[in-house]
Every structure is written in structure tokens, then in C-alpha cells.
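A protein chain is absent from this complex, but the other protein chains hold their places.
Read from first to last, the chains carry the letters A, B and C; within each, the first residue is number 1.
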Amino acid sequence: MSDVENYMKVEFEGISENERLARMLVSAFVVTFNPTLEELEDVKTATSEAVTNCIIHGYEQLGGPIEMTMEKKGQELFLQVADYGIGICDVEKAMEPLFTTKPQLDRSGMGFTFMEAFMDEVKVHSVKGKGTVVHMKKIFGSTCKRV
Amino acid sequence: MSDVENYMKVEFEGISENERLARMLVSAFVVTFNPTLEELEDVKTATSEAVTNCIIHGYEQLGGPIEMTMEKKGQELFLQVADYGIGICDVEKAMEPLFTTKPQLDRSGMGFTFMEAFMDEVKVHSVKGKGTVVHMKKIFGSTCKRV
Amino acid sequence: MEAEYQVDEQFLFIYIPQEVDHHVADKIRRETDVLLSERSIRKIVFDFHDTRFMDSSGIGMILGRVKKMRKCGGSVEAVGVSNQVARIFDMAGLPSVMTMRQKEECV
Partner (left out) sequence: MEAEYQVDEQFLFIYIPQEVDHHVADKIRRETDVLLSERSIRKIVFDFHDTRFMDSSGIGMILGRVKKMRKCGGSVEAVGVSNQVARIFDMAGLPSVMTMRQKEECV
């Protein structure tokens, strides 16, 4: 942890009211990167997607603890979002655009696609019946833009 | 925990840059109480005092983890701020207005006084060499105002 | 933070709030479907003038209404879409299934 300049770990209840809270938390942490408006929106959107997935898929709307960890290393943000819910059987399949297991709830299947589009790195670790962790990385002030 | 409607636990590094972060976190949580501007300011000020004390006194500006816990029960907010720092020998003395052990840092000794003025309850548990927890309670929308 | 609804003949205007996440999208979905079952609506106009945040839950809610309206020969339109929201629309391919009009913005 020696090269971590700042960090924040948060745990909160997995209810949909807290999706907004999660975006506010990540915004509060990310201001120290002096982000552009677009960078801030990127991180807020990715956070919203990951937290929503814990609530709807991980806990199937029955609630449970969500953990978010943020670390600042130079201009890099490491963001983790975790639940202790049902887990994902086939992560590769889950990450395909438009794939969703909850079409009856009008899910678009674009959650992981947005996370990948807006962050510089997205990795998912999931164990069936144990839970899911999404690891994301964002490099602020990078000159290479996505196409 | 059955009557807790919502909660948030946060851990972050005890550096002065994070005093502002702590106020943003508590503000984000407290909006769900639909607070008046004055109630919001009260809680922000009390949080700022407690977190600053962990940084300056608990960790003597050398850093260390600060934990904040917020719980919503109806219109009551339970706010805890904790450090694992040097602790307080004489809590009663420490809570007296104008008492400070760091006059050389231009401390006013008004931190605990402000916490008590702005919150409905303040309790301090501290163990020398182990750390300090400040438990605070705020009742939102209460008609009885402080004099 | 609440959506507002206005029915004018066969049009349903939905004024979308500032932020559309799953919590908000779910509420709009339920409220809209009540209106669609009670009134004979041919066109939904989503008004995004106030909206500065939307995620994939908003996309799902809109696509669901597009499907529903198509079944009865109706249609869906989005107006006042900011650049921020437009990039989400574009990535999800929404402009190919519905009319989208962007907000005029000074750059």
C-alpha cells in the first residue's frame, strides 16, 4: 500500500436509493484528481452500473452489503465494487453487450459494456453463491482517448 | 440492526485533505433525511470537528485510518467517528470549552463544544494508546431548538 | 427528482428528471405503464432537457417502452438530449430505433 496516496473504503446497504449515494461518494473522492467533466461522468456512470448490478443481480433486490474501495495512486484511480450475492456462472458471457438474465425487468444488458467503455480497465471476479467483485481502473488526464 | 433503514461505513486515511471528503460523505448520507440547511450545516460542522481531532490529536498528524459510521433510524442519525490513535486520558477535561493540549498549533479548544452544540447527543469513549470513538446523535425535524 | 407526465390527446409527454439511474428508471417504468394501460397513447415523447446523468438502466427503460409502443403501432421520441446523455444513447444504438433530437448547447 506504500504507493497509495489516498484511499476510501465504504460499505452500505444494497437498496436502489443508494445508487445515487454511491455516485456522490465516488465524485467526492475523485475531485482530488482534478478531473475533467467527462472523466467525472465516466466514473460516475461506471460506478452506477456496478452498484446497480449488485442490487438487482447480486442480491436480486432483497438487499445486502455493498463494498466500494477507492485508491488513488498518482493519476490512477482503482475502484472496486463488491457484493456477497449469487455470483456469476459465466463471466465472459455476462460481459457480452446486450446479454442480460433479467429482460423482464427491462435490463438492457449494457452495464458491463458501459463500464468497459468509460474505464481504462475492467476485471470481474465472481464465485457462484459467494459474490462478485468488479475491479476497475481509470487513468486521469491521459491523452489517449477512446475511439 | 432491524430498525436501521440505511447505513454507511467508511474508512479513509487521516490526512487533512480528507476533512472535506468527510463532510461530503456525511452530506451525501444526510440528504435522505430531507434536512433544513441549518441541520445540514450542524452535522457537517460536528463531523469536521471529530475528523480533525482524529488527524491532529489521535494521530498527531502522522496519518492512520479513520472510521465513520452513519445509521438512519427514522428521523434519527447515529454518527460515529473513530481513530486508533493515542487516546484521551481525561475525557471530561478534554470536553471542557477552551481546553486544548495543542495551543502551539493554534487550536481553540472549541471542537467538543461545537459538537455538543450542534448535535443532540455526544458521547466519547477513549482508551489511552488504543484510540477514540465519538458517538453522536442528531434528530432531524425536531421542534425543540437549542437556546 | 420526480418525473412529470402530461397527456395531450394521443401524446404522452414525460419530463425526465436530472438523474436517471435504476432507482429513477424503475419508477418511470411503472408510472408510464399505468398511464399506457389507462389512456390510448400513440406516441411517447421523453423530454430530457433537465437530464444530466443517465446510465444503462435508463436505456433499458426506454427500449422497453419502444417495444411496447411498436406492438400497438405507436412510436417513441426523445427531445432535449444533452451531449452527455446523447453519448449514452449512441453507444446503445438507440438512434436506430427511435427519433432523437439533441438540445442546442453552446460548446
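A few remarks follow.
Keep in mind that, in the parts below, contacts are C-beta pairs under 8 Å (C-beta built on N, C-alpha and C of every residue); 3 or more make two chains touch, one makes a residue touch a chain.
As the structure is a computational prediction, the values presented were derived from the model and not from experiment.
Across the entire complex, contacts from the unshown chain go to B. Among B:Asn6, B:Thr32, B:Thr45 or B:Thr101, only B:Thr45 touches the chain left out of the display.
Of the listed positions B:Asn34, B:Gln75 or B:Ser108, the one in contact with the omitted chain in the full complex is B:Ser108.
Here the missing chain is touched by one residue of B:Ile55, B:Leu77, B:Ala94 or B:Met119, and it is B:Ile55.
The missing chain lies against chain B, touching residues 16-17, 19-20, 23, 41, 44-45, 48-49, 52, 55-56, 105-108, 110-111, 113-114, 117.
The rule we apply is simple: only the chains that are shown with their structure count from here on.
Each step here moves to a touching chain, and the least such steps from chain A to chain C number 1. Ranking every chain by how far its Cα centroid lies from the centroid of chain B, the top place goes to C.
A straight line joining the Cα centres of chain A and chain C is 25 Å long. Computed from the mean C-alpha positions, the centre of chain A lies at a distance of 29 Å from the centre of chain B.
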